[in-house]
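As you look at this complex, bear in mind that one protein chain is not there, while each of the others sits in place.
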Amino acid sequence: MTGSSDRPFPPGDRPFPPGDYPLIVVGSGPGGLQVSYFLTRLGIDHAHISADPGPGGMFRRFPIFQRLLSWTRPYAPYERTTRFYESYDWNSLLAEEPENRSLMPEIMDGVSEFPSRPEMERNLILFAEKTGTAVRYECRWTATRREGDRFVVETSDGEYRARHVIFAVGAAEPWKPSTPGIELVPHYAETGPAQEYAGKRIFIVGKMNSGFELAEGLLPWARQIVLCSPRDAKLSVVTRSLVGIRARYLQPYEDHVLGGGIYILAAAIERIERHADGWRVFTRSTLGGADLTLDVDVVIAATGFGSPLGDLAALGVATFNQGKLPVLTPFWESATMPGIYFAGTISQAMAGLKKHGVPSNSGAVQGARYNARVLAEHIARTHYAWQAPRPRVAAKEVVPYLLSEATRAPELWHQRSYLARVLSFDEQEGVRDEGIWPLAHFVDAPGGEAVAMTIEHTAEGEIRPAVYVRRGGKVEEHVMPGDPLLDFESAEYRKQLRSLLSGLKGMRA
Amino acid sequence: MNDSNRDIVDVLASLTLFGDLSRPQLEAVAHTFDEEWFSEGQRILRQGFTGTGFYVILEGEAAVRIDGVDRATLGKGDFFGEISILLGEPPVADIVALRPLRCLVLGGPDTEPFLNSYPRVMYRMLQAQARRLRNASQWRS
Partner (left out) sequence: MALSKQEKARLLAGVGLFSALGPRALGTIAGRATEVEFPAGRYIARQGEVGSGVFVIARGRARVVRGDEEITVFGPGDFFGELSVIDRAPRVASVVAAEPTLCLAIAAWDFLALLEENPKLMKAVLLEVVARLRATTEHIRH
């Protein structure tokens, strides 16, 4: 296990002592830091607590083999710290002040477009320091209960009370299925340095990114590697999306295809038993082939993670996916326990429309950071009477603006068919920019005339602009064609969009 | 560690759609689909919206709603979304959760390959569609 910065965060008075607050944020990974930053900018007082000794969340420990799956391009079509640069930087957190933006490229050493784990951790520490995001570290959330209209969050330091709580506790809790014997073998999270596996026959349970990351890291050391799960491996280069094993981890797949001592099995595991100095794994084929029994030296359960939801389920927060994630509304609020919200990677539990089966990037920093901003604004609007700016848009600017957003808005590009730029249309108010909203909310929300602009990722891997028009109480979808250079601002697009929007209030017909 | 994955496999085993599959195959199916929940009143399928998935109901109840009128009720074991995927045309009805709905979901592009891999499931689907058609149209034999 490599070291992480276990040194305590700068000493001094620990902020946010136990007590009553309007709102509490739990967790100091990217999700907690990002949502807290925006809450502060919106003027919402909140306590921010974390069990960790410092910022970084999962990036204080993972990934095991030390390079991330999300990239940052130091040199891109747009200048660093500009809004449109965010499409090329999947790792920096968002900020309004230029000096706090695009911190990741400053830190990277140029070896790879994927930062190392220590670089990512440094990025988050720097963000917390520079933005002055205060957190009470080493304050562990232990239990939760309701008292009247307040939630009581019990911690190792005492009790906190608030009307609203945002849990940004990540999804780094090792999870194993109930396969007999799997409780005896280590999880991905416990993997040691690669040298420890020299000459071993290794059986990896699981064929997602964590399993392949291990296999790739152990290739120079293992005698033999088997990767096993009930279904076939999915490759991102085949799904043409981020779903499946990322290109970075494909070496074991190629070795398997070429016959290099790596075996990929589609089988269910019946049980795992100790055998001699190692393990015996009993598998049953899912494709109608022979049932195989394998003798190996090491078994590792790369079976994924869940969120450490503590006692929230007992409190009344409905969960799914074998208890790993909470059931959420389109604004990332518990569907069964209003007042409890979630930020960071847990926001993936709000799946959105998942058009063409393509999920959002809410599980990763590049998507979750936008969700955090939308969430902070939603809470401010709903509970603190915050008025969004809603600037007017001149009628003749509407079409160019929407098409520009379609072509380069990072919120839309990172969160396809999940977040949308919304404009409202009214006789008196004219056309107003309502900001970025969850598409899942827009398509079912009542209201006056409005338009939501999004980007869609189709089944064939094509990118297309998609417009949702609400008129007469109904929402209609219009998907526009794609473009090989991803330029949606040509005359043809302007003509199409003008026609779709014609007749809306505030637009000259 | 908990038993809800076995729970999903057990629920799948009890559904006609997957009734011909072996236990390992049911596990593979459980790994292939995602789980999604919908609150009462939430729309799952929307009339005219492209890119739908294939849904199988594990728990709860949903209505098939056309132009505001509920035409049918769907419950455990029922499925929807596949017609839009197979025909390449958007849904002609809304599907709305009447009670909290627990579903398994498969992305549109993955649905035909899935059916091709599991002809027994395709056959069960065909039987269900034939029954629906018989109930809907009264004259073709």
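Lettered A and B in written order, each chain numbered from 1.
Everything that follows uses one rule, which is that contacts are C-beta pairs under 8 Å (C-beta built on N, C-alpha and C of every residue); 3 or more make two chains touch, one makes a residue touch a chain.
These numbers come from a predicted model, not from an experiment.
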Worksheet, complete the sentence: Among the displayed chains, the hidden one touches B
Fill in: Touching the absent chain when the full complex is considered, from B:63, B:83 or B:98
B:83
Discussion item. If the hidden chain were put back, which residues of chain B would touch it?
Written reply: 66-67, 71, 82-83, 86-87, 89, 92-93, 112, 115-116, 119, 122-123, 125-127, 129-134, 136-141
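One rule holds in what follows: only the chains that are shown with their structure count from here on.
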Worksheet item: Using CA atom averages as chain centres, what separation in Å is found between chain A and chain B?
Response: 27
Worksheet item: What residues of chain A sit close enough to touch chain B in their complex?
Response: 176-178, 182-183, 229-231, 266-268, 284-286, 318, 320-323, 327, 329, 335, 351, 353-358, 417, 443-444, 456, 458-459, 475-477, 479
Discussion item. Could you list, by residue number, the parts of chain B that touch chain A in their complex?
Written reply: 1-6, 8, 23-25, 27-28, 30-32, 34-37, 39, 42-43, 46, 48-53, 90, 100, 102, 105-110
